[in-house]
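Working notes, beginning with the structure itself.
One protein chain is absent from this view; the other protein chains keep their places.
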Amino acid sequence: MSDEDRRPPGGGPLARGAHPRSPFGVLTLALNVIGTVLIIIIAVAVNSDIIGRNLFNQPIAGVTEFVGLSIVAVVFLQMANTLREGRHISNDLIMAWVGGSHPRVALFFYGVFHLIGVFLMCFIVWYVVPIFRENYVGNFYKGTAGVVQIPVWPFMLVVLVGGTAAAIQYLLLAWGEFRRFLGKKTQ
Amino acid sequence: AQDKISLTVAAGTPPRALLAVAKVGEFFIPEVNRRIKTAGINFQIDWKEAYAGSLLKQMQMLDGMRDGIASIGVVPSIFYPDKLPLEQLSFAVPFSTFDVALVSAIMNKLHKAIPEFAAQYDKFNQVRLGGSGVDSMELLTTFAVKSVDDLKGRKISTPGLALAWLRGTGATPVQGNMMEYYNSTRTGVYQGFIVMPSTFPAMKYPEVAPFVTKVGFGAQYATVLTINKDVYNKIPEAVRKILDEVGEQWGIETDKAHMNAAEAGYASLPGFKAQLYALPREEQVKWAKAMPNLAREWAQNADKEGLPGTKALAMFMDELRKAGVRPVRDWDKE
Partner (left out) sequence: MSDIAIGVLCLAGSLVLIQSGMQVGVALILLSFLGVWAINGIAIAGKLLASSATTSIASEVFAVIPLFVMMGLLVSATGMGRDTFDVAARLMRRLRGGLGVATVAANAVFAACTGTSIASASVFTKVAVPEMVRHGHTLPFAVGTVAGSSVLGMLIPPSLLMIIYGMIANTSIGDLFISGIVPGVLLAVAFSLCILSLSFLRESFVFADSSAIRRAHMGRLDEAPLYVLALKFLPVSLLVGAVLGGIYGGFFTPTEAGGAGALAAFLIGVVRRELSLRGFWEVVLETGRVTCAICFLLMAAQLYSQMLTMSGLPYAVGQWLRTAELTFPVILAGYLMVVLLMGCFLDALSIMVILLPFVLPVVDGFGTNLVWFGLITIVTIEIGLLTPPLGLSVFVVKANLGDAKITVWQIFMGTMPMTITMTLFLVLVVLFPWLALVLVGNANWNWW
């Protein structure tokens, strides 16, 4: 299957022939790998708790809290790469119709859509900074005092890093769409 | 001056699931309106209610109230051990009393006597209007419990905070929540759980765990009503005073409702063919002695953070004794 066949509507620089090994692409992949490892850790944690509880009468305290925090981290770690692969869910009834007769108009709008993504991601990051700081300074945790305490700030740090990467990825996607809109071929 | 304000009241829990939330709509709002009218103050509050997490989820309550997303909120203080450390006091002092009204009254006294209590809320740009507890938390099991020894090797589920009550008992604590208890006990994931009696009729817990043991963990302080400070400061002083008074009264009403609900819970037991057993005092002492000194641990941790933990604990215990309670274990004097 050629890249062009895989091209999801309105996204996916891979499908547009971007370098899979561009420095930023490697970064998104690295974040993706960390997120992937975290998923494996979630699976191991849940199963260890089940096995520990049933076979050794020794459940693992804090699994509930840990997996709850981890899923947020997983989502933000995977965000940029999921974007890059064009795997976020979209429903292009209108643009498919517009693109049929006015492909340039559609390209312009896809560019605008990605810019909105940049804007929203920046906003999330901007307002998560105080949340991160508060958790770091206040030593806030999830769990039960005296039993298990999981600090929240590392997870918020991950949100900041993943959110920033996603903002950059949206910007690159918007750039690609606008270049095509202006008639220059990417690569 | 402003003579009208719009206040949004939020809760992360539905009114049907938590009496503290139900009492906001049934008591707090109409009572505030009534008192403003009776006092002849020219001020009108336009209330909007948003419960069940439709505006703020349980874990968003404290931060969301600070940011002004809601003006008044029901904050489950038990879920914020990191942000409201002093409010956790009652959980560190199990085997105190079944009288939830007494526990709340003591906590109100602590709030008035020790400024660090209010400072917790100040940090989050809020003023605490009132606090309330839950009726006692009891042990429901699939097997008979006559002594702490019967728990050895058994898996017992509790919400996060009460996990500590199983320390030293030989039971395996499994973290769970109210929604899981019924099915997980029926399938055998665990053999018992710790829950409030007021939930018996609706949740039918005694069907799957027919041995109900009044261990004596006692009533617990759990939920507070707070108002965003900026909003509070915008309100005329006469109305502020009404909010304060009705807020405290909200706690009392909630506690009363909890006591009634607990009674109804115990009354429902024969219908489930469940049996109630109250641990005699010597067994309570045995259980309490099996635990590490939770209260001392808690107080020392608070002290380390620069909070008056030891002082609050001593005052809490003294107030208990003053009210005629004979604590099962003198946590503060060991």
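Chains: A and B, in written order; residue numbering restarts at 1 for each.
Operating definition for what follows: contacts are C-beta pairs under 8 Å (C-beta built on N, C-alpha and C of every residue); 3 or more make two chains touch, one makes a residue touch a chain.
As the structure is a computational prediction, the values presented were derived from the model and not from experiment.
S.K.: Which listed residue (A:Leu27, A:Ile60, A:Ile124 or A:Leu171) would be found touching the missing chain in the intact complex?
M.R.: A:Ile124
S.K.: In the full complex, which of B:Phe27, B:Phe43 or B:Tyr182 touches the chain missing from this view?
M.R.: Spelled out, the listed residue whose C-beta touches the missing chain is B:Tyr182.
S.K.: In the complete assembly, which of A:Leu27, A:Val46 or A:Ile60 touches the absent chain?
M.R.: A:Val46
S.K.: Among A:Ser22, A:Gln58 or A:Ser90, which one touches the chain that has been omitted from the display?
M.R.: Residue touching the chain left out of view: A:Ser90.
S.K.: Would you write out the residues of subunit B that touch the absent chain, in ascending order?
M.R.: Residues 8, 14-17, 48-57, 59-60, 63-64, 67-69, 178-180, 182-184, 186-189, 202-204, 207-208 of subunit B touch the chain that is not shown.
S.K.: By the contact definition given up top, give the residues of subunit A that touch the hidden chain.
M.R.: 5-11, 15, 32-33, 35-36, 39-40, 42-43, 46-47, 49-50, 54, 64, 67-72, 74-75, 77-79, 81-82, 85, 87-96, 106, 109-110, 113, 116-117, 120, 123-124, 126-128, 131, 155-156, 159, 163
Criterion: only the chains that are shown with their structure count from here on.
S.K.: When the C-alpha atoms of subunit A and subunit B are each averaged to a single point, how far apart are the two points in Å?
M.R.: From the centre of subunit A to the centre of subunit B is 38 Å.
S.K.: Looking at the complex, which residues from subunit A come into contact with subunit B?
M.R.: 53, 57-59, 61, 63-65, 131, 138-147, 149
S.K.: Quick check on the complex: what are the subunit B residues that touch subunit A?
M.R.: Going by the criterion above, the answer is residues 63, 81-83, 85, 88, 153, 155, 160-161, 163-164, 167, 172-175, 294, 297-298, 301.
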